[in-house]
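The complex is shown incomplete by one protein chain, all other protein chains being positioned as in the whole.
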Amino acid sequence: MTELAVEGLAHVYAASGVRALDGIDLRIGAGERVALIGQNGSGKTTLVRHLNGLLRPTEGRVLVGGDDAQTLTVAQLAARVGLVFQDPDRQIFSGSVRAEVEFGPRNLARSGRELAAAVRESIAAAGLGGQEATNPYDLGQSRRKLLALASVLAMRTPVLVLDEPTTGQDARGVDRVSDVVRSVSTEGRTVIAISHDMRFVAETFERVIVMRAGRVLLDGSPAEAFAADAWEALRSTYLEPPLAARLGAQRGVGSTPTDAALIAALAARERD
Amino acid sequence: MAGSVDLIEGRSLPAAIGRPGPSAVHRLNPLTKATLATTTSVAAVVLGGLVGPLLLVAVAVVLPAIAAGVVGRLAKTALLLALPIALSAFLVNVFFFPGAETVLFRIGPITATAEGLGFAFEIMARIMAISGAVTLFYLTTRPADLVLDLERRGVSPRVAFVANASVQTVPAMVERAAQITAAQRARGLDTEGSPWRRVRGIVPIVGPVILGSIAEVEERTMALEARAFTRPGRRTLLWSPADSRAESLVRWGLLIGLVALIGLRIGGVLA
Partner (left out) sequence: MTLTLRGIGYRHAGAPRPALLDIDLDLADGTVVGLAGASEAGKTTLCLVASGLAPRTVGGRIRGTLHLDGENVDRWPMHRLAERIGIGFQNPATQLSQVAGTVFEEVAFGPMNLGIDRDEVIDRTWEALEAMGIEALAERDPERLSGGQQQLLAMAGLLAMRPEHLVLDEPTAQLDPAGTALVADAIGRLARSGTSILIAEQKTDLLAAVAGEMVVLAEGRIVLRGPTAEVLADPRLDEVGVALPSAVRLRRAALAAGLDPALVAETAA
């Protein structure tokens, strides 16, 4: 089932005249885990803002759950596509973790037991259990980022979009985000993440879309996106494949985007 | 003469440093422009009636704006700046002008009067003059110009700096508010619905705007201190905006003109 479809999407920013998106065609199915990579200015942020109506197409259209996004307000789209922004401090305003997490679902008219369950589960998923009464500004920067994630998770939207979820996170934070991505996807929900962390991308996502200058450059599995014949394209947009992929190519064992894939391929070759 | 940078035998300083602005208005010394803005604003208040302030707007705001090529931006910014005050002043005067007799129309118990309308226009003209004058100054004066000129005249660098930084925070806050609004809308905050919902929607936006702006000030302060900004005493200036005798005379002229105007007003010569 196609959850999201983008057809001939182009976007020109009125103020600057910049054509940030130059004809994008995409279909993303329910439950997919998609990573959107590309350097700053490639159009990644512009694209995801079309998914919840914050931006409207200059040309083409965006379909969310089969409906043209143009026919829905941002508030209505928020029930279908949850977007977590990169900077939690441009979002957090409540005096407690719990109030912050409740904000989103309340806007979607959730209440009672349903609300309480959504809030409880999201707080736990973000690793903030026990901190419900804590003031967000007493949490460190990386925990606040996880709080922002929890606050959108609690909205239980069919699609979850994460803008740079691992930037500024330490190792544990990154693991936590990966776990959330996987469990959300297991529930049949779609996850799209913009990221610069190639290792996070290779290990957590099943589909990688590379963007450059407002267009899609590559669209495939991590093995395809980080295969040796894609490196030139990647490097043209200042991206470097993960170490495991580079080593796999050097050792001639095929495309191994993750550590596990590389070790498995090397071990298999040793046995033979 | 106005328009050139006061360089002391330039020694391999890049050509773009202190480059003169794009128009004659830009190239005027910041103090001259500040004097113009101040005298225009005060004169608009002192002058009675409608014609006076409107004439001021035309001569002291619009004409220089055309010469500087900033009319479009000036109109937009000045209107935005003045809107809240102008709107409330307009409404209050149209509907609640004391001692008015000529009724224009009624809405329930509230009456709109011709005298109120007349006065409202006078107030609006003054607001336009003040907001236009201030915006003109802001649009034709680069931050560096103002700060360096003040420092050359002996103002403490820190004071000059604060004056500049306060102005710079406004566009930054507006931008921050826009981003925060987007993030909250993404969580279902309804900004397109009923007025009551929109009012409730202010809290999730104002809080982060203020906290974020405070945090930004802290970061900026640390970065400045890391480069010895708090060192007492004067700084070495690479350049400062040119000034001239002619401009100095113009400034005194404006001030004297303003004092004369106030005198005329007090003396009952003006309406």
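Each chain carries a letter (A and B) given by its place in the written order, and its residues are counted from 1.
By definition in this document, contacts are C-beta pairs under 8 Å (C-beta built on N, C-alpha and C of every residue); 3 or more make two chains touch, one makes a residue touch a chain.
It should be emphasised that the depicted structure is a prediction, and the values quoted were computed from it without experimental measurement.
Only one of the listed residues, A:T58, A:T73, A:T167 or A:S183, touches the absent chain: A:T167.
The chain that is not drawn here is touched, among residues B:A114, B:M173, B:L211 or B:L238, by B:L238.
Among B:L87, B:V170, B:A223 or B:I256, only B:A223 touches the chain left out of the display.
For chain B, the list of residues touching the undisplayed chain reads 8, 11-19, 142-144, 147-148, 157, 161, 164-165, 168, 216, 218-238. In the full complex, chain A makes contact with the omitted chain through residues 39-40, 140-143, 167-174, 196, 199, 238-240, 242-244, 246-247, 250-251, 259-260, 262-263, 266-267, 270.
FYI, only the chains that are shown with their structure count from here on.
On chain A, the positions that touch chain B within their shared complex are 49, 52, 54, 73-75, 78-79, 82-83, 85, 87, 89-93, 103-104, 107-108, 137, 151-152, 155. Of all residues in chain B, only 176, 179-180, 182-193, 203-205, 207-208, 211-212, 215 touch chain A in the complex they form.
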